[in-house]
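Let's look at chain A:
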Amino acid sequence: MVRFASRRLTLALAAATALTATVVTAAWASSASHASASRSKGLTTVRVVFDWPGIDFEAVPLTVGTARGLYKKAGLDVRIVIPPSTSTTVQMIAAGKGDIGFDTTTDVVFGQAAGIDVRSIANYSQDNNWGLVAKPGAKIDIKKIKGKSIGIFTDSWTKAMMPYVLKAGGVTASQVKQPIFSSDDIAPLLAGKIDLATNTLNYAIAQVQSATGKRPSVLLATKFGAPNVPVWVYTGMNSWLKGHGAQARAFLSATRKAFAWSIAHPSAAVKDYLEAYPKIGGGLKYSLDGWKATIPALGAQSSLLTQRASQWKQVVHALKAVGVLSKSFAPSKYFTNAYLKG
Partner candidate 1 sequence: MNAFLRKTAVRLVMAALAVGLIFGVWNLVIFAFDLKSYALPTPQDSVATIYDRWSTYQPLLLQTIKETVDGFLIGAAIGFALGVAMSASKIVQRLIYPALITSQAVPVVAVAAPLAILLGFGLVTKLVIVAWWVFFPVVVNVLDGLARVDRDLLNLARVMGAKRTRTFLAIQLPATLSPLFSGLKIGATYAVTAAVIGEWVASLQYGLGTYLNTAAASLDTRGVMGATILLTMIGITLFLIVTAIGVVATPWERRSTARRGIRSLFVNDRKGARRWFGSLPAD
Partner candidate 2 sequence: MNGGGPKVLVDDVTVRFDGALTLDRLSLAIGRSEFVSIVGPSGSGKSTLFNVVSGLQRPTSGRALIDGHDVTGETGHVGYMLQKDLLIPWRTVVGNIVLGAALTHGARSRDREEAAALASRYGLGEFLDHYPHALSGGMRQRVALMRTLALKTDVLLLDEPFGALDSQTRLDMQLWLLSVYEDLEVTILFVTHDVDEAILLSDRVVVLSARPGRVLADLPIALPRPRGLDVLTSPAFTDLKREVLGLLHQTPSAAVAR
């Protein structure tokens, strides 16, 4: 009986030791392989982490920057990294798996609240292009949403915006149905399973036009009182920015040129994008419709990428109002325009 017990104990001890050894070895191996910016062909690699587990037309300026040699001229080799899921961009640059992130403003606010020292270095879009979407030809009357089903997503931007929808409609959350979708609320909309969908309108328009050839009915949230704050930004960890300020500046300067070019030559820009991602890019019609629908939100040419402190104040305020923000800071913690100069 004693021998049996001690044999069990020995086995347990051996298993625990083996497990610990494995874990420690793996940790050591992974830390040893932490890649920092590497040099290839005399260019500095900059990894930009996308915001979605799949590439789409919002990456057009980045691909144009590479295709037109704008990044090369700035001494950079820009690579787009696709994240494994929809909410890991911030974590990836925090873990060093990317240098610059492309994500939403709310991600930055939540990141700081979670103790991640991430900073927004440029706006992608200037305007809030989130809104309600209905089938082509259907009318959207914000006052008549009581009892309707409005498809929403899981992200915090939606969560921050929905109270404005409810307020404008004069209803409480319990007076509308809000089915949550993980990836697509346009298909149910077109199938008539929900009355309204929510999305940023560039995607909504591109998807509906792809599926039906017609433009959907849309209503911008800013039209019924939502703050006009940009949705997407470029971000970087403060720790990376400190040591790579020159690269950050070079990146943003080249990107601004890429933006300008892509806005002026949308078809050619989309062609560049699809040449870089021929198989997974999304098809010509969808990408072109999407990019063209994104352009209005990018703001005036003169203020491309520039951020305002007020936008951050408004985002924080909106998130606090819905009660999802535990910690908030002054706008200067969230953004800097310093890397846009030069």
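Keep in mind that, in the parts below, a contact is a pair of C-beta atoms (placed from the backbone, for glycine too) under 8 Å apart; a residue touches a chain by one contact, two chains touch by 3 or more; residues count from 1.
These made the cut because all candidates are chains of the complex that A comes from, given by their letters.
Note that the coordinates shown come from a computational prediction; the quantities given were computed from them, not determined experimentally.
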item	value
For chain A, as assembled in this complex, the candidate in touch from 1 or 2	1
Candidate 1 partner contacts - residues on chain A that touch it in the complex	16, 19-20, 23-24, 26-27, 30-31, 85-87, 90-91, 94-95, 106-107, 110-111, 113-116, 149, 154-156, 159, 177, 179-184, 187-188, 191, 193, 324
